[in-house]
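Every protein chain of the complex appears in place save one, which is left out.
Let's turn to chain A:
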Amino acid sequence: MESIGTFLPLIAMMPFVGALFPGLMIQAGRNVCAMTAAVPTILAIIMLTICAPAVLDGEVLQFSLPWLPSLGLNVNFFLDGLGLLFAGLILGIGILIILYARFYLSRQDPMGQFYTYLLLFQGAMVGIVLSDNILLLLIFWELTSLSSFLLIGYWKHLPEGRQGARMALTVTGMGGLAMIAGMLILGNIVGSYDLTVILENKDAIQASPLYLPALLLILVGCFAKSAQFPFHFWLPHAMAAPTPVSAYLHSATMVKAGLFLMARMWPVLAGTPEWFYIVATTGLITMVLGAVIALFKDDLKALLAFSTVSHLGLITMLLGFGTPLAAVAAVFHIINHATFKAALFMTAGIVDHEAHTRDIKRLGGLRHLMPITFLIAMLAALSMAGIPLLNGFLSKEMMLEEAAHTVWAGSPWLVPALATLGALFSVAYSFRYIVHVFLGDVRQDYPSKPHDPDFGMWAAPGFLVLLVVLIGVLPAVAEPLVRTTAGAVVGGELPYFSLKIWHGLTPALFMSAIAVAGGALVLSIHSVLAPRWDAAPRPEAKQIFDAIARTATVFSRWLTDMLHNGSLSRFAAIFAVAVIAAGLFAWTGGEAGPPVREPLEIAAVPAIAWALLVLCSLGMLVFHRNRLLVLILMGVVGLIVSLAFIYFSAPDLALTQISVEVVTIILLLLALNFLPKVSPKESSPGRRLRDGVVAGAGGLAVAGLTYAILLGDFAQESISAFHLENSYSGGGGTNVVNVILVDFRGYDTFGEIIVLGIAALVIYALSQSVLGGAGGRWLASGELDSKKAGDRHPLMMVIASRVMMPIALMAGVYIFLRGHNEPGGGFIAGLVVAIALVMQYMASGFAWAVARQRVPYHTTIALGVMAACFTGVGAWFAGRPFLTSDFGYVTIPPLEKFELATAMAFDIGVFLCVIGAVMLALDSLSSMARRAGETVNQLPMDIDPARRSVANATDKMAVAAGKEA
């Protein structure tokens, strides 16, 4: 059945694809919008129907597609009875909700958004129930949390909606995190993340010492999703959503996801005492608690919300019993609950829609005004109460039957008694839904005069109630589905059972009778009980939740503020210490390779260079307040680093380092033109000591690590040999470093020149915004004027730089051309040319140089990136991937044979980009100088007229002093 299996991913995909359209189609009207939402759902239902016969015959359909097999994450889907039931519920009720919502939503509500969210949610739910890979399942699981957040908070203008959505997301999201941990443990025990494999390893899982942690974590996820005690509180708050959302999320889908997962995992997790006591007890408490609270809620939807909590508890309890027959009852009740609860939510929505209130105290007597709604609501509520001839009765009887012979911690009566109590309250609130809303006298004070809605609105609940009655009268129609599903839950043979109305005078029948009679009695004294219940002190879940959330916020704010209070030096210190600690941890925890390499001899010249480097570095510490001096010292350090690169066989690096060094120092000098020339003495001795300790520790750590690396060997075989071998044959160049840059790792280089270009543009934007603001005004005011040299543009330097310009450009071209085979290349050539240009700025003045600049530097950057890009694209025309290089040898007669490589065109891109970026950065700085009032010098020799008079005066004074002497 391979061919049918391929429907599975399509079924899961369909709602996601469909989600794209309603938002667009809303332009064409509300009906069209609703229809576009219905189409993908209907298509999915059709595909599911095609799959159904095979599944009902006991087959398991599968589809698999490797996604990230190395992580065990595969797009595997499978469809068995359980998946079929849930997918059918999700899609079937989904289509009814789409119909209902079309009529429920008002003109003010953005309907396109609603259907998009709804379909997203529907797709996530279908994905959960069809997944055959637990990692894939977890992805869909989280998607349901996110999309339900959007649905619950759909009415963004209501604070309750936003709070409810946030609470639901927090609770189910945290449950989801626990679930991820639990599932990963499970996958580790089994050694596979495929659900079908996990389900076959019951013994391995239950024997594992990690069984209990995994169980607890998975159950936290399920309980949070299915609103089980003590996570039940989010569900009533989610009622702030529009009623179609409540009907969908809380009858058939979202909250059933937890039940689904418990049922899915039942074969491997159930059957242990841990499972029984945790799951059954939680379910029992939730069932009773939810039922009692529901009775005293005056809001229709709140009543239904707590009744949902109660019924979810019931199903959880049944799954917790761990017996096959209880599983059958659980499956049956899932179907029945989905039908009558969705119908009830929709009738509540109708009442709200027509009477403009959901407050039971303001309702009553509606049976005369809305007879159709009354009929639907009554049948659904009676089914919820468990009255014979309706489907709720059948599964409730089965539940009571199972409860009747369940022994809890040695006590045979505790579970039956509490189950009966839960059923009793369930009857009471169900009757209340009928009696207090529909029966009684017609009132005159409804906020709006109620009447039955159009067919479109009651069609969906009407259809569901038909099912309620049909299954209730003829339970056999549901039997094949229940049997297949329960078989899938149990994962084996089922004991004999049959779904029928009359089982004889069983204990369950008596319990049921007590529940109905007692429920009616409790309702009759509701008016007495309600004030006492309201007066009784009890913990308010929302307040507790808010308090916890507030505490967490306060704590995280405190932690963030403590680590990062806005002080850069404090943050840098914390960061440095944290990195050192992490390194220390790794060093002590890991295992370093032994020192196997022989150290090189220490030669005299390198030793002197080392001494110079250390001396200058330490000098920087001592003199760091004198900014000009410290810049010179740093220049020395940079020079020695370049020399070290040459010495240790890295000529390309040396060339790059030395040219970058020049540009950097010039840049810093230009900046220093505006910045203060000295740093004040600010830090206390204690602070300096602390910084010294941190810095010393960091230096020692890095030195130690480097030393260990230098004397150790590679842990894995290096890939460098590949590059050395293929550089000439594959890349056509003998300078391996350059071939790596422009060929082997061309993509990296492409990214890097783009980064460089962006950095330059950022610099430009920054300088423009500074000049446009207060900084620019300050510059223009001239207050910042620093001391000026007597001759702004020394004659010797101007002439020399202008003469050198063509030579320097030629050197740049030469370095560029030789780059593929000898040290050089685009990066270095770009820097050399940039230096030649910068020299003009330095010697002849910014304004002079800018006046002669023909091509804007932005354009140069763009040309560079485009050249590199088009070279890469060129490879496509040869039918090869982006940036595949090619080369060949050409002979033009008088010249020798020479090589042409596409990598060279790429290198031109690098070259242009580097020039543009460096120049744009310096040009941005120079624009500040121009703002500060620099004028264009007309002659090569240019003496500042302002300084001339001062100089003359000094000269005269000197002359005078000489005379006196």
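One rule holds in what follows: contacts are C-beta pairs under 8 Å (C-beta built on N, C-alpha and C of every residue); 3 or more make two chains touch, one makes a residue touch a chain; residues count from 1.
The criterion applied here is as follows: contacts and distances are computed from a predicted model.
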*For the chain that is missing from this picture, which UniProt protein name fits: "Bifunctional ligase/repressor BirA", "Electron transfer flavoprotein subunit beta", "Phosphoribosylformylglycinamidine synthase subunit PurL" or "Na+/H+ antiporter subunit C"?*
"Na+/H+ antiporter subunit C"
*Option from A:L724, A:A851 or A:L900 whose C-beta touches the chain left out*: A:L724
*Residue touching the undisplayed chain, where the options are A:L390, A:L779 or A:A868*: A:L779
*asked:* With the missing chain put back, one of A:F463, A:F497 or A:F674 would touch it. Which one?
replied: A:F674
*Which residue, A:A207, A:I525, A:A592 or A:A703, contacts the hidden chain when the whole complex is considered?*
A:A703
*Could I get the residues of chain A that touch the absent chain, sorted low to high?*
565-570, 572-573, 576, 597, 599-603, 606-607, 610, 613-614, 617-618, 620-621, 624, 627, 630-631, 634, 637-638, 641, 644-645, 647-653, 656-657, 660, 663-664, 667-668, 671-672, 674-676, 679-680, 682-684, 686-687, 690-692, 694-696, 698-700, 702-704, 706-707, 709-711, 718-720, 723-724, 727-728, 734-737, 740-741, 745, 748-749, 752, 755-756, 759-760, 762-763, 766-767, 769-770, 773-776, 778-779, 821-823, 827, 831, 914, 917-918, 921, 924-925, 928
